[in-house]
Structure formats: C-alpha cells, structure tokens
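Worksheet: one structure, shown below.
Only a single protein chain was left out; the remaining protein chains are all shown in position.
== chain A ==
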Amino acid sequence: MADEHVEADNAEAIIARIEHKSRKIESLLKQYRPVEALKTALEGSPPNTRDERCKSANWIMVHRAIMAIKDVDGMFSSLDPEYYDILMKYLYRGLSTGDRPTCDQCLRIHEKLTERAGLGCILRSLSDTVNTV
C-alpha cells in the first residue's frame, strides 16, 4: 500500500513537470523553433515511472514536437547523438498508433535516424523492456 501511495505522489509530480515542459514547448513552437521543442520534449524522457498516464502525457508532448518538424535533415544537423536512442523509441511508439500522418512523419524521420545511428539504435530501442516510453 505504502508503495502505491509513493508511486501516485510521484506520478502527480511528474505530470506537473510535464505540464510545465508542455507550456515551454508550445512557446518554442510559436517561435518556429521545432528542434528546440523536440529537445525539450525528449529531455528527462522516458519518465521514470510505470504510470501509463505519465507516459501518455509525455508522448503527447513529444508527438506535438515531432509533427512540427518540417526539415528532417535540418533537424539532424542540430540534434546531438545523445538524443538518438530516446527519439527512436518514440518513433516506434508513433508507428504503433497506426495514425496515417503520424506514421508518415515517423517513417520519414526513422529513415534518416537509421542512417545516422545505425541498426544498433533500433536494437537498443526494441530490446529495452524496462525504460519504455
């Protein structure tokens, strides 16, 4: 029981943090800085919890940023390699939605990301069953 309470409190704190980040992302998107928005969304991801609400809230935020990317090559020129593994995980979450525009965009980024990060990056995202997004 005690553990569940801790988990619930923790989830509330994480949701609050995601909401704060979400406002920051909206303002970055308004300034036409989608790559900055994506970096902000990916930072601290995935949320360190098993709570599905947190994961969904974080995904909605990352999804907003991914869909705002127009120039994929341009994005990679300013996205550091440290973001590659976590971005790959979110691309697979995007592909699993089955939503046409989301899948189109995720596949477009997936191709370029695989060129840069290799098959190892795909393996790392698929084999990690603990830190899921």
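A few points about this structure:
Note that a contact is a pair of C-beta atoms (placed from the backbone, for glycine too) under 8 Å apart; a residue touches a chain by one contact, two chains touch by 3 or more; residues count from 1.
The rule we apply is simple: contacts and distances are computed from a predicted model.
Taking the options "Actin-related protein 2/3 complex subunit", "Translation initiation factor eIF2B subunit delta", "DNA repair protein RAD51 homolog 3" or "Signal recognition particle subunit SRP14" in turn, only "Actin-related protein 2/3 complex subunit" matches the UniProt protein name of the chain that is not displayed. Within the set A:42, A:61 or A:121, the residue that contacts the chain not displayed is A:121.
Listed here are the chain A residues that touch the chain not shown: 85, 111, 114-121, 123-124, 127-131.
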